[in-house]
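Below is a structure I'd like to ask you about.
Note that this complex is displayed minus one protein chain, with the remaining chains in position.
A and B label the chains in the order they appear, each numbered from 1.
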Amino acid sequence: MPEPSFDLLYIPLFPLIGAVLNLLFGRWAMRTLGDRLGRELVHLIAIAAVAFSCFFTISAVFEVMIGQGHDRLVDKVYPWIVSGETQVGFELLLDHLSAVMCLVVTGVGLLIHIFSVGYMAKDPDYHRYFAYLNLFMAAMLILVLGKSLVLTFVGWEGVGVCSYLLIGFWFTDDAKATAGRKAFIMNRIGDFGFILGMLVIYSVVQSLDVDAIRSMSATETGSPFAKAFFHVGDTNVTVATVATICLFIGCCGKSAQIPLYTWLPDAMAGPTPVSALIHAATMVTAGVYLCVRLNFLFALAPLTMAIIAVVGAITALFAATIGITQNDIKKVLAYSTVSQLGYMFLAVGMGAWVSAIFHLVTHAFFKACLFLGSGAVIEACHHDQDIRTMGGLKEKMPVTRWTFLISCLAIAGIFPFAGFFSKDEILLHGYINESVWSPGLNYFVYVAGALAAFCTAFYMFRLYFLTFEGKFRGDHHTWTHYVKEHWIMSMPLAVLAVLATFGGLLGWPHAFPGAAHMVQLDVGGGRTIPHLEGLPHVLEQWLEPITSTSARFSGEFFVGPQAKFLHDGHVSSTVEFGMIAISLSIAIAGIYFAYTLYKDGPSEAASQWASKLGAAYRASKAKYYVDEIYDVLFVRPVRALGSVLYHAGDQGLIDGVGVGGVAGTVGLTGEVVRRWHNGNVRRYLVILTLGVVVVLGSIYLNPRVAQMGPSSVSERFDPGGLRPTLGEQNVKVKLFGVFEVPWFSGGEDGDGSAADGPPGVPGQAGAQDGGAL
Amino acid sequence: MFETSAAEIIFYLFAALAVGSALATVTRKNPVVAAVWLVATFFAVAVNYVLLTATFLAAIQVLVYAGAMMVLFVFVIMVLDVDETGDAEHRRPSRIGRVGYYGAVGLGVGFVLWVLGGTLARLYTTTGADLAGQPDFGTANAVGRALFTDYLFAFEAISLLLMAAVIGAVVVARSRRERLKEAAQVGLDPEARHAAGLHEHEAGDLAAPGPTPEFDFGLPSASGHRGGTT
Partner (left out) sequence: MVPITHFLALSGALFLIGMCGVLLRRNVLIVLMSIELMLNGANIALVAFSRLHGNLDGQVLAMFVIAVAAAEAAVGLAIVVSLFRARTSADIDDLGLLRD
């Protein structure tokens, strides 16, 4: 089926227009229309922009893609970069993968925009906030829809900028501005990897178009990615490995994986809806999206896959253990996000692309809900974020409490909430997928994932109990003057809670009763056709065109059972049920542990545990001193180098010798020349004479000029060869003919003729001249 | 064309005249006398032009140089009434300055002599191209055609230059009285007056005209050397 052209450009265009409108006219509107009306206009524009793009996405996906049965929609907007052989088009691609992402981004984005109306209601920079938020939506959608990696990179950088702008939204607070800078710089480190990865890919494919990369990866005769090698020391590393490792570094930065994760907890300095949208639901999942988008390439690089799996598993566990001890409600959620992203990369590393996207989607629902719930709590508690001074809030904010509880159950992985399905699927794949690179990897990954699941259940319910159960531990004034729940903040929470509850149905496990299975449907006349019956794994079917390429050759390069599993097989129901039982019991154990320790606020038992764990507890509470280690290892050396370069290079060389030197030289010259320029005409004349002597003398003493002296001119004189000036109606105006000096031009001709020997000029003439000299 | 011998005689005669009158021009103290010698030089040069078949240029030389320009010179000399001792040294520069100056002059003169010597040392007897194919070489017809075809742009540029020179000469040579009158007409503010070289204390010139000489030479000079002769 031919790819139909569809104006996908509108999807990112609407938020972009909204951003421009609010940036240009937002302040004006808020001033001239009055504060209330102005704010109404600002958020109406912003929400309408996102709503348009959301509805547009929905109609594109459900009407055109599903309704008319198109697998891919392509919008070739214009040829963007054309340079010789290199052609990068501004082309948007809506296929099954980007459709999922677009729906999540616009849907969750829309809800968060609505929530922001309540959360930011009193902020003086209301219009700026919504403009940035819209700008983020535009950049994120370009990232998702980009058909070429270059365009994806544009969106990648765009969301980075918006993240920076929104983390440092309250930039008058130095700590928040610093957090923004930290996020930006750490992202830049990752972006460097992304750029290198793109260059490596370009060196092979001569294009950065995703389709071109795919066709190059999936050639029947073996991919050039796997056949070309980089020589690292004595070993050869395939191009695919190098490219994917570089890209994964980029993903580490954007998706907050070890070692580049430290910016994400600090990014909580931004407004809470921003944390929900950018730093939980959408932007940080861009790395996962990129890996799945290029799954055919990653599948060619088993080493990279193993690295990704290990990094993901370690990150999931590492961040989860930090989350246990944090007391800032948003910090807990931030480490939880890092941990869940670790799960996604774990899935990517084990080749479970669908599970990664599945968890990405469900995580977007429940984590956005959790963040928005925490935003509502923070708002209610007058911007106090410390859970030690909360408690008992379930009386005051029932909607928030219930949605928060649902999301906690979801993230902990309790049946039948969304997280149960996605996390269980990841752990299942982690267990059964064997990497050819390192055979025991799947056990390590599974154990790490399971431990992280326990921690997740524990810290989420610790958070829940400390916030909503027990008695309020803050001051009396906050309790009595809490900010009531407003529908505009409760509504998105409710929607997200519903999604967090039922989102898991996207991926109904194969082992479950009612799961889809093929039956032979009798259509009469003895003919049967295969027919799918029951609850399908919707996402797996939907993403089949995306993962089919890698599934086709993954047996050759990567893992055995996984390819089979992904494609058509099932693991035995016993194994799957066993895995589910283990996951559930782990989650319930975590929740029960949290219940015993925190059901009525921090208990004696909790502090006993803390002192029992001793150093481990302190290390976790101090986030394993990673920031401090980075400070010593990287920040200080770089700062010292910067200081040296600033003083020696910038101030000394550029300002001192460069700028100052130029100014000083000019000044000194002026000081000297000023004394010459004294109005004494006779002195001018003498200097003029000396100048003429020097210039003409240097010409006259030049051997070449001396050679073309008068004698040679006369001997070579050839009237017939001269340009006839007269007797011809030559009306061409000779602009600078005056400047022709007969002597020199004649001499040049003579000089050239000595070598070339044109007719009429005897060759001996030059020889005689040479002899005469 | 001249006969060979006749042309040679004429050349050496007028070359000698040109050099001699040129020497006289730069050595005479009285500018008027110098100007007369200069006219003689111009005529001698014009004759040399004729010898070089540049007849039109010779005519121009006489008309423009010996005619128009010398009249201008003589007119200015007469009007200014410069005394004959115009060259008297009234400020002797330092010894080093004088040595440097004359050294530089000597260097320049030596250089020209050296180049001349180099040219003359390679004596050759070429007398020029065969002009059989160009019977009108050097005539007004030929030069005019060259001027208005190949060199039209330069020609127009020169005409512009001449106009600029005329305007410039008029502006530069205005008397202070004229400048003051103009300033009063256009109502220059003090700053602009200063910029135009009209200092405040001189503004009274216009207020109290009094008997003014043809040129205001009689103004006391600030440096106090040589008073006016009017």
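Observations on the model:
One rule holds in what follows: a contact is a pair of C-beta atoms (placed from the backbone, for glycine too) under 8 Å apart; a residue touches a chain by one contact, two chains touch by 3 or more.
Remember, predicted model here, so these are calculated numbers, not experimental data.
On the side of subunit A, the interface with the absent chain consists of residues 678-682, 685-686, 689, 710, 713-714, 717, 719, 722-723, 725-726, 737-738, 740, 742-743, 746, using the contact rule stated above.
Along subunit B, the points of touch with the absent chain fall at residues 4, 7-8, 11, 15, 18-19, 22-23, 25-26, 28, 31, 34-35, 38, 41-42, 45, 48-49, 51-54, 56-57, 60-61, 64-65, 68-69, 72-73, 76-77, 79-80, 82, 86-87, 89-91, 105, 108-109, 112-113, 115-116, 119-120, 122-131, 134, 137-138, 142-143, 146-147, 150-151, 154-155, 158, 161-162, 164-166, 168-170, 172-173, 175-176, 215-217, 221, 223, 225-229.
Quick note on the criterion: only the chains that are shown with their structure count from here on.
The residues of subunit A lying in touch with subunit B in their complex are 682-683, 686-687, 689-690, 692-693, 696-697, 700, 709-711, 714, 717, 719, 725-727, 729-738.
Against subunit A, the residues of subunit B that register as touching in their complex are 100-101, 104-105, 107-108, 111, 115, 118-119, 122, 124, 126, 129-130, 133-134, 136-137, 142, 145-146, 149-154.
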